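Can you read through this structure? Questions will come right after.
All protein chains but one are shown at their positions in the complex.
Per-chain numbering from 1; labels A, B and C assigned in written order.
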Amino acid sequence: MITKTVKNAAEAVRDVVSDSVLMFGGFGLCGIPENCIQALLQKDLTGLTCISNNAGVDDFGIGLMLKKRMVKKMISSYVGENAEFERQLLSGELEVDLIPQGTLAERIRAGGAGIPAFFTPAGVGTEVAEGKEMREFDGKMYLMEKGLRADFAFVKAWKGDTAGNLIFKGTARNFNPMMATAGKITIAEVEELVPAGSLDPNHIHTPGIYVQRIFQGGDYEKRIEQRTVSKE
Amino acid sequence: MITKTVKNAAEAVRDVVSDSVLMFGGFGLCGIPENCIQALLQKDLTGLTCISNNAGVDDFGIGLMLKKRMVKKMISSYVGENAEFERQLLSGELEVDLIPQGTLAERIRAGGAGIPAFFTPAGVGTEVAEGKEMREFDGKMYLMEKGLRADFAFVKAWKGDTAGNLIFKGTARNFNPMMATAGKITIAEVEELVPAGSLDPNHIHTPGIYVQRIFQGGDYEKRIEQRTVSKE
Amino acid sequence: MLDKTQIAKRIAREVKNGQYINLGIGIPTLVANYIPENLEVVLQSENGLLGIGPFPTEDKIDPDLINAGKQTITMAKGSALFNSADSFAMIRGGHVHLTILGAMEVSEKGDISNWKIPGKMVKGMGGAMDLVASADNIIVAMQHCSKDGQSKLLKECSLPITGINCVKKIVTDLAVLDVLPEGGFKLLERAPGVSVEEIVSKTEGRLLVEGEIPEMVFD
Partner (left out) sequence: MLDKTQIAKRIAREVKNGQYINLGIGIPTLVANYIPENLEVVLQSENGLLGIGPFPTEDKIDPDLINAGKQTITMAKGSALFNSADSFAMIRGGHVHLTILGAMEVSEKGDISNWKIPGKMVKGMGGAMDLVASADNIIVAMQHCSKDGQSKLLKECSLPITGINCVKKIVTDLAVLDVLPEGGFKLLERAPGVSVEEIVSKTEGRLLVEGEIPEMVFD
């Protein structure tokens, strides 16, 4: 069994340099790699391109990287929860590529799966289609979209083993599994790291082949954006 | 919860008609829908197009449908275990579309996922590329391949619930999950059918949305093609 | 005039037994509360869940379980979890039967705008472009007019488009309307106390009014 374990987040992100392309798993603040983001904030990085469905909030997640001006460009589908983001975008300080969520997910999957391009109906007739190849199949129009990869992909799982196998929990799975496949180097932080052989092979969401480094994270805040409750 | 249960294989295949396009899960004889194949053999069908990675063996699986001359065309990646198949093919009685295994799997996934076409490097420079669009991305050549769907998809799972959620076992998973997504009507036979709510939502391989009919099969033969053993 | 709850209640009547449904943020989320109990439907959350349950009680809150609006949720019986690529494979592949979402504008051709106000608001399209490009049946929940009284049911959308020729039905605070395949809105029902004339005057796009238009009734 190939062992992927590193000591902590600082060691995991040791070779991330400025101007890299990074992917971050998570949907909103759910399932984001909190420890890796904290470790990246400790480094003196600029000019990053960040691929993430959302851009965090003003004071948490990728929002903190935006505030520190580490990010040159965001590739996301929805950024509505972040005022600093909106400010940097409208002022032209930040480049933004907004992509339909399903197209973003599929482009990342394609990148990891060796598929350079595919066709999707999402965005036909909209500004998303500008400059893209259009084609008709069976009477319906589609856009050609390309695969996406990253220098580093940061993913957060619930459980992981020393061979890099990952299991996610609830809807914290979201973009994490595809991003794990699309990083040249994929770094996984997990709530619980177990020895290889402890996880049921039939329950694994991300096979270890995709993970180059893994560590057990700590101090998960798991901030909730919209706390909604029912009465008993 | 939407209930998908039918009584047995005969009821599940009741509306399959001649000249339909059918998909069958399985790799070799591993994970094939044995009960559905038996029920189809009881019907007076001809002109079928069968999409399956393999074509069974002479006396089991899809091989039995070939022997009964129910099949007009096979779409497969490897058919090496079936002499009757080879005979019908070389004599021109059977049309065959041989497709690289990864392309077949991805075409079925694409069909179920609303992706009409994608690019793959598999088959570039070979007769598989004949008549297909070629395109270069980042200095490498790719073929355009199209999504595949079927009128009926027959899949075999280990466990399933009345909502149609499926869990596969071992390498009997193979083509079953993609085919479940690509059938206009998907019929799942399972070794154990449990009430909705009995399966851990985090362990489900095929969400119930893809399954229109489900039943508990019986008398699984699970024939082994290459019985190989180690000494103690 | 309908309030938000009534819009949700009216849309809930469109739901059919056995449907898989994606509900957008805002009024569409409320629809879940009014689906008749005798119907068996499954709600899809595009961040990776089939089978959204009710909001959790305080002791059941799980930060790892949210809907597409980032609200804490629970899982219904028989639910399934999956990743975002698989979720949109499901949506794009046409497996979700009904999509209910909000809109800023809808055109008489069924075009919808709901993701951007140039120079003012850029939240992103999220999953809306995938949903409207893929679903067979799309129902829009929206206000008939903007705050300054401008019709939002237009000949052509003025804001950036989310999807074209996709909206099938609209429920506003004033009316229920179909979008006709050949283009144009068809008035089906009016809100309690709202006249046909008011709806006509507040609909900029081509509006077809045939025969008596019934008034909606709520319990």
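Keep in mind that, in the parts below, contacts are C-beta pairs under 8 Å (C-beta built on N, C-alpha and C of every residue); 3 or more make two chains touch, one makes a residue touch a chain.
It should be emphasised that the depicted structure is a prediction, and the values quoted were computed from it without experimental measurement.
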| item | value |
| --- | --- |
| Visible chains in contact with the missing one | A, B |
| Of B:T120, B:N165 or B:N202, the one touching the omitted chain in the full complex | B:T120 |
| Candidates A:A10, A:L41, A:M141 or A:A196 - the one touching the absent chain | A:A196 |
| Residues from subunit B at the interface with the omitted partner, ascending | 27-31, 53, 76-81, 86, 89-90, 96, 98, 100-106, 108-109, 120-128, 158, 168-178, 205, 222-232 |
| Residues belonging to subunit A that touch the chain removed from view | 1-3, 109, 111-115, 161-163, 165, 181, 196-197, 199, 201-202, 204, 207-210 |
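To be clear about the criterion, only the chains that are shown with their structure count from here on.
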| item | value |
| --- | --- |
| Neighbouring chains shared between subunit B and subunit C, ordered by label | A |
| CA centroid of subunit A to CA centroid of subunit C, Å | 28 |
| Interface hub residues of subunit C, defined as touching at least two other chains | 49, 75, 81-82, 88-89, 91-92, 134 |
| Sites on subunit A at which at least two other chains make contact | 106, 120-121, 168-170 |
